[in-house]
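Here the complex is missing a single protein chain, while all its other protein chains stay put.
Think of it as A, B and C in the order they're written, each chain with its own count starting at 1.
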Amino acid sequence: MDLSYSEEQLLLKDSVSRFVARSYEFNRRRDNLHSSLGYSAENWALFAELGWLMIPFDEEDGGLGGSAVDLMILMEEFGKGLVVEPFLATTVLAGGLVAALGSDRQKGDYLSPVIDGAMQLAACYIEPDSRYCLSRVTTKAVRDGGGYVISGKKCVVLNGGHAENYLVVARTSGDSNDQSGISCFIVPNGVSGLSVDNYRMNDGVPAADLVFTDVRVPESSVLGAIGDGFKALESVVARATFAACAESVGIMDELLNKTVEYTKTRKQFGVPISSFQALQHRMVDMFIACEQSRSMLLMAACELDQGSESSLKAVSATKARVGQAARLVGQEAVQIHGGIGITDELDISHYFKRLTSIENLFGSVDYHVGRYMSA
Amino acid sequence: MDLSYSEEQLLLKDSVSRFVARSYEFNRRRDNLHSSLGYSAENWALFAELGWLMIPFDEEDGGLGGSAVDLMILMEEFGKGLVVEPFLATTVLAGGLVAALGSDRQKGDYLSPVIDGAMQLAACYIEPDSRYCLSRVTTKAVRDGGGYVISGKKCVVLNGGHAENYLVVARTSGDSNDQSGISCFIVPNGVSGLSVDNYRMNDGVPAADLVFTDVRVPESSVLGAIGDGFKALESVVARATFAACAESVGIMDELLNKTVEYTKTRKQFGVPISSFQALQHRMVDMFIACEQSRSMLLMAACELDQGSESSLKAVSATKARVGQAARLVGQEAVQIHGGIGITDELDISHYFKRLTSIENLFGSVDYHVGRYMSA
Amino acid sequence: MNAELSSDDLDFQDEVRRFLGSELPDDIRGRVESGGRLSKEQHVRWQKVVYERGWAGVNWPRQYGGTGWTPVQKHIFEKECARAYAPEFISFGLKMVGPVIYTFGTDEQKQRFLPSILSSDTWWCQGYSEPNAGSDLVALTTTAVRRGDHYVVNGAKTWTTYAHRADWMFCLVRTGAADVKSQEAITFLLIDMTSPGITVSPIITLDGAHEVNEVFLNDVKVPVDNRIGEENKGWSYAKFLLNHERTNIAKVAISRQRLSQLKSLLLVTPDGLGGFLSDDPAFSRKLAELEIELKALEFTELRTLSALSTGESPGPQSSILKVCGTEVAQRIDELFVEAAGMAGLPYRPDHYLGNAEVDQAGCVESYVNRTPWYFNNRKASIYGGSNEIQKNIIAKTVLGI
Partner (left out) sequence: MNAELSSDDLDFQDEVRRFLGSELPDDIRGRVESGGRLSKEQHVRWQKVVYERGWAGVNWPRQYGGTGWTPVQKHIFEKECARAYAPEFISFGLKMVGPVIYTFGTDEQKQRFLPSILSSDTWWCQGYSEPNAGSDLVALTTTAVRRGDHYVVNGAKTWTTYAHRADWMFCLVRTGAADVKSQEAITFLLIDMTSPGITVSPIITLDGAHEVNEVFLNDVKVPVDNRIGEENKGWSYAKFLLNHERTNIAKVAISRQRLSQLKSLLLVTPDGLGGFLSDDPAFSRKLAELEIELKALEFTELRTLSALSTGESPGPQSSILKVCGTEVAQRIDELFVEAAGMAGLPYRPDHYLGNAEVDQAGCVESYVNRTPWYFNNRKASIYGGSNEIQKNIIAKTVLGI
């Protein structure tokens, strides 16, 4: 048993942390986020150059064969900086699907450029009535001649606006909630019959709703075996969920630190508000929430890296606990800051909004407690 | 709309309050509780003399036709004094069943002496596997010649040791959970085939478990129509539940007051602990819990007195909210008192234990939220 | 003791319902129902409708054009307005400066200011908070120096809601020696927002809305006639105002309406399993517990109301209305966001801030404004005396600590 980081992991942590310190000054982040792309292409190129985009992938696919712990380190530091580059969308989710299901040729076409930083992808698996259920797929892909015809709606597609290709989850057989009969297709952006409604999420990050109307794709766009995509989807989304938890933990640490510092300088009634015991105890509760979340994260990382049967259950337990912590830490950080905490001008509200997004992203506390119970 | 007490109600409140101040000095209460009877026969006679035992009953039954508000006032003041006389058991529960189901003759035999303070009763309706479900009755009463033969187990019978007669709920037809087929019998203490295991509850109040082995009772012992007792039972238990909530509210007020006073005199680090803001805010939370509970109580009282359809739902909502408050107020009172709060010597722990009993008595928070949802 | 309405009150309730049924414009009702933000024009239009009916001065005495309603009638009116998705009145004129003016103002001030507050022709804002005095109101440093028949005001106010929409500001200023940090040197002034030297600078909140502002006052001349009451006595008028309005601070009526709206919404919110969220036992239980808490709060409010109706003092329970009211409201916000699920992620400013219809390809449309609302309403436990300050006050005044 050893819960410490390796030398390499400490170097990675340090490297990401230095990037954030150097390139994520708050106004610069804001400008990048408000650009039409929604992030900095320069940063993305740097990620590729530093090898961060290789981390989650196997060495035989051109990756670094990084562990869940490595992913956690990266995402936690990204969280601290509120990094907006679409690492979760392109690399973990969509890239994860290609890595899990793709043929060598498909990996060459779609994974290598992702690793090089040359291609953006987006995974389309959420539907208007699917809530958090991954097997609830009503978008249909019907065999037609040498290819498939896809029809249906996908919503809250992260990075959905600028992705060059979509990983589209569609039903090729079975009833709406069946786990079998779910297939995955690669669909290029701009294909005929596809309409894309771009918007920003509440945290400012771009996403899109997509409508597929008789979109024709060739046989070669099928990723993996027809009807057999569910397990891969589930496993990729679990890893993305874990990554999002790590991002949350980074955010919470930052909120706690900023709140503690603020109370030391902010004066009311002639004294720093850090001297009020009620606030002290509440900040201790925030600290506890942060540390218990981090412990869950380490637990899930160990389970994932061990490839254990119960890793899905571990991820659900983690998402549930982190979600509870996020609610507490986010709200308390805002409340203790007072008025300034709810302004757009200060970073606090942006951390709070991102935490809130992640609370619902990949499933709420209730949903994951339920999954934990049934797993 | 008028949520104030009438003149008469203010007089009643004052009268009970003066009784508690006069006769419920802590050590005197302890002696009475530790006596073999478990309460003071003298106090009970006084209750009768002051007419308090008449309050819940109709004027035609020899009562005062008191309202739910009157009952609330009485129980709340009883709560403040931790009164141990079996008012809830004999008067509200068992007396309530006789009043609801009894013939004139039965009322003459069993209700009049209760009102006079001359007879103690106990209601037997809880079974080992019934948890809080009133229709879960497996104790059987089988017709045999001119009477019935009763067999089964009843547990946590309040006042079960000293009652002269038991009101026994038994099944005369139907399956274990049917609401129909439930009947009520009057069974004298000491009858052949009845064994009584006396004990104290955690709050010190006497109760008993009863085993009925082929206990023969005559036809005349049937209370109300055979198979038709459920509605009366449900309604009587609802009123007792409401009464217990009122007792809890009285207890909580007392705990809050005692805790606030304690913090003003107890010094740590050279200052009264009331000066610690974290404790101040927690005592405010206790105050909020007390006031919100009182509001629920008034709401339920109004619904009961209005005879509204939704009064069972109102009582469940009240029991749920009061139960949450009781947990908070009881634990915080103990915690803020520190070591002294968990000694047998100080009254705080006795209030806490009684509150805890009431939390489970007549159904937990979970149970009543469930009933509220389904009602 | 009873919680029923008298037949007179029931008649009044019918009258209010009929009025709301026929007079509340659809676009305004729709905005409130959707959780989007209203334009100033919509606020004004609605208040004018109510004003025409003679009901704008809900809490005002008849002699100043108010309704003269009993506490129960006010309660009914507010309950019915919420039920009908009528917007709340902006409080700065009607609930705040209005009562100060008719209680402490001169006859000239009453005639000059009160009618246009009722008719909504004049909008007011509140100049209390300052950048370095948040919860600690008394620490204000904006100064007013007397120069003949004027004061010259210098300083800055912040968190000034609707300063950018307001015609006038009621304002606390320091008139005593600059270094005296006491309540004794504060004066209550009414300031024309078009006065030279006033700059309003927007503060955008986390939901993207422009609601609050900084207001800079640079050598602003304010006629002495615009002073309420005596110089240096302003704190007592401000305190009157803080203590004046005990009804409806818990916002029970609005919370009830929002909770019932949420319950309806759950019936059409897919649970991802082919059913609806209303079938989810865990969610239903949270909702039930919240509904019970709201019921408790309603009766805590009614207890206060009942006392006021019979001329009694409102009792210690009234001290918890603000804290509990905001906690319940914010809990409802949370459940909206939880219920929304993925539908709570998109931000649609055209719909939330503007008036645009949104056709979300995805998800249940009715959730579109709920997350920004949740964000915005975090203010409820911060503004107007934070919940921490409320608890300090309860500890002191009620528990006697």
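Throughout what follows, a contact is a pair of C-beta atoms (placed from the backbone, for glycine too) under 8 Å apart; a residue touches a chain by one contact, two chains touch by 3 or more.
No experiment lies behind these values; they were computed from the predicted model shown.
Note that the undisplayed chain, when the full complex is considered, contacts A, B, C.
From the options B:Lys13, B:Arg30, B:Lys140 or B:Lys153, the residue with contact to the unseen chain in the full assembly is B:Lys153. Note on the undisplayed chain: of the listed residues B:Gly117, B:Gly161 or B:Gly341, the one touching it is B:Gly341. Only one of the listed residues, B:Ser112, B:Ser151, B:Ser176 or B:Asn257, touches the absent chain: B:Ser176. Of the listed residues B:Val16, B:Leu74 or B:Ala207, the one in contact with the hidden chain in the full complex is B:Ala207. Note on the undisplayed chain: of the listed residues B:Gln106, B:Ser130 or B:Asn189, the one touching it is B:Ser130.
The chain not shown here touches chain A at positions 1-6, 9, 67, 69, 260, 263-264, 274-275, 277, 280-281, 283-284, 287-288, 291-296, 298-299, 301-302, 305-306, 317, 320-321, 369-370, 372-373. Summarising the interface, chain B meets the missing chain with residues 126-133, 136, 153-156, 176-177, 197, 199-202, 204, 207, 209-211, 267-269, 276, 278-279, 327, 331, 334-335, 338-339, 341-345, 349-350, 352-353, 356-357, 359-361, 364, 366, 369-370.
Although one chain is not displayed, chain C still touches it through residues 281-282, 285.
Convention: only the chains that are shown with their structure count from here on.
Relative to chain A, the most remote chain by averaged C-alpha coordinates is B.
Put simply, the C-alpha centre of chain B and that of chain C have 43 angstrom between them. A separation of 54 Å divides the Cα centre of chain A from that of chain B.
Inter-chain spacing, taken between the CA centroids of chain A and chain C, is 38 Å. Residue positions of chain A with contacts to 2 or more other chains are 276, 278-279. Annotation for chain C: residues touching 2 or more other chains are 388, 391.
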